[in-house]
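Removed from the display is one protein chain of the complex; every other protein chain stays in position.
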Amino acid sequence: MLRFLTRRVIGAAVILVIISGVTFFLFFVIPADPARLACGKVCPPETLAQARHNLGLDHPVAVQFVSWLGGIFVGRDYPGLGNCPAPCLGYSFVNRAPVFETIIDRLPVTIALTIGASVIFLTFGVATGIIAALRQGKALDKIASISSLVGASMQIYFVGTLAMYFFVYQAHIFPQPKYIPITEDPVGWFNGLLLPWIVLAIIFTANYTRMTRSTMVENLSEDYVRTARAKGMSGRSVVMRFALRGTLTPIITIFGVDLGQLIGGAIITETTFGLQGIGRLSVRAVDYSDLPTLMATVLVAAGAIVGMNIVVDALYAVIDPRVRLS
Amino acid sequence: MFLEVNELTVDFHTEDGVVHAVDRLSFQVERGTTLGIVGESGSGKSVTNLAVLGLHNPETAKISGSIAFDGQELIGASRSSMEKLRGDRIAMIFQDPLTSLSPFHTIGAQIAEVYRKHKGVSRSSARDRAIEMLDRVGIPQPKLRVDDYPHQFSGGMRQRAMIAMALVCDPGLLIADEPTTALDVTVQAQILDLLSELQEQSGTAIVLITHDLGVVANTAHNVLVMYAGRAVERGTTHEVLREPRHPYTWGLLGSMPSLRRPVDLPLAPVRGTPPSLIHLPSGCPFHPRCDYLKLLGKEVCAGDRPELSPEHGHGDACYLTLKQKAELRERPVEETK
Partner (left out) sequence: MNHRKRSALAVVAAASLALVGACAPGNAGAPSSAPASAGASSAPAAEAYKPPTITLGTAEDSKGPAIPPEGVVKGGTVTMIDRDDFAHFDPAQIYVNTDANFGLLISRGLTGYKRVAKGDYKLVGDLATDAGTVSDGGKTWTFTLKDGVKWQDGSPITSADVKWSVERMFAPFVTFGPNYIQTWLTSENYKKDYPGPYGGKELDNIETPDAKSIVFKFNSPHADANYAFAMAGYNIVPKAKDTKEKYDKEPVSSGPYIIKSHVVDKSLELARNPNWDAATDPIRGAYPDVWKMEFGQEATQVTDRLVADSGPDQTAFTFYSNTPAERLQQVLGDASLADRRMISPSPYGNYYYFNLDRVKDQKIRQAINYAWPAKQIQQALGGPQAVALPTTILNENTTVGYKPYDLFGKLAKPEGDIEKAKQLLAESSNPHPTIVYAYNNLPTQEPVTLVIKNALEKAGIKVVAKSLDRKTYYDSISQTKNEFDLYWGGWGADWPSGSTVMPIIFGPVSDGGQNMSHLNDPTVKAEMKKIEENPDIDAANAAWMNLDKQIQETITPMVVAENRIGTFLHGSKVGGAEIDPQQWIVSPNTIFVKQ
């Protein structure tokens, strides 16, 4: 297991370096000049050159990339801007701060959003999936199928905007969504994120309901489930200990993908609810041609997906002993 | 009588129509004896035994008749009383031990679980019991293997583990559904020997479901031959194998390799295909495949349904006379064609 993890982590690091490199070079293909953004309304050529120098943009792209990579380990000094301590993901000329600081500031928002929503959609999705599977063809099953179909076809900007309008502006059931660190005010943290969680969960639950239902139906007809029943195991323990166990693998698989993507930034959700997470940050970085921030958000997104992949693979081994030894 | 099944009928309601899986089936099993139930796939063997265990989905399966186990009626029994019975007094082992054992739990856990459930003992004594059972079924180094997962066992060892799991509570009745089909021939014999040995030790009644009369020959005291959900022949193993009476039984025997047959005689599988259980042939359900239909004529064989006769002892369901049967039995199959 340790060897497996070591190998995977090294592989992931290589992938991330490649992704960074590609992003970095692609960025320089864009015709927009970031130095111009670091230069005011009145931007004489000398000021522009100065801005370019301040940002380290006066070196060849490859050199810039190497400095950027190096900065992650040893930090960097930006002339005229200041020091960027390791791990330095670059210095944002838009936010005028080391990008790492900004990422560390935004990540908790995205993670809180992701985890809260995950708890809801995982619980509801799997529970309704199980119930639907056990009540195949019954009214409950049909309701679950239809609502998951409806849920899956919803878009966050639609549901989110409606929810905001009715529950926040009209009925005042929820407060204006916002992020308060849990360490500051756990209740405020919960209340501020509840609506985004629910809305996000509405969209995602459907997937889990369908996935759980179909694999559960399959698993309920597995031989070992029949064995369990033949052993006199009660209905609940047959479902939870045996059938559900086999359903976990596909659920974990899609959950890993979803989680990776959400941590990479729920752009539309964050925009709809005015939350300042990684998603918003990445959009803004694109808007402002803020390369260092853009790089960092790409890295976070890629890292989340690659990392979740490793976690999922490791979880497979935990769930299924057959994977562990082969 | 320990297990007495009377007029058991199991119908499944499907979109295509009603599947008559078991039709007015009756048989008995005594303590300490083995009943072999023989038939092709789809003959209703497994359905019958799942009915005994109450494992059919009540939504889809319609079950009537009577199943009396040690005096207790099982048809219509409550779910909880069936759960108490299963694994404790009636146990079952299945054909493919790989798929029938949970891949997610250790062998030991799966065995101990049954014991804890029914005997209410502590975790550690259940584990000790599991090790003891593994030892009894002949797993070497049971203390080490108890924490293995099924995929770490060989096929034969898995079936041994399955048997250990089935017998952990000393059940009065063991239903073994094709316990050796998925195994190598040498392993098959070991498993069957094991079952017999255990039976001698504990006096368990065994219902052995198989499509292989050879298995029955060595293991079972009594045999029930099923075709299309019905019993077509019943008797002691000796009677049925020595003097098989039903043409279907002949067919089964003909499809079985035997040391008593000349080696150059090719195996002859029963010709034709099993009938649809939704649209059963009238009269004797075997008549469309029967080689001797012309002896009696279709009006007879497709007329009324033949019942097992005589009612007790060695009986079969065929309109041929005993004499005809005795004559036909002695001829090689080829000659009658």
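Think of it as A and B in the order they're written, each chain with its own count starting at 1.
Rule of thumb we're sticking to: a contact is a pair of C-beta atoms (placed from the backbone, for glycine too) under 8 Å apart; a residue touches a chain by one contact, two chains touch by 3 or more.
Keep in mind the model is a prediction, meaning the values are calculated, not measured.
Put simply, the missing chain touches A once the whole complex is considered.
Residues of chain A in contact with the chain left out of this view: 30-32, 36-44, 46-47, 50-51, 54, 79-82, 94-97, 102, 105, 164-165, 168-170, 172, 176, 178-179, 271-272, 274-276, 280-281, 284, 287-289.
We adopt the following convention: only the chains that are shown with their structure count from here on.
Chain A and chain B have CA centres that are 54 Å apart. Contacts from chain A toward chain B in the complex involve residues 222-224, 226-235, 241-242, 245-246, 319-322, 325. Taken in their complex, chain B has these residues touching chain A: 53, 55, 79, 83-88, 91-92, 94, 96, 99-106, 113-114, 117-118, 149, 151-152, 165.
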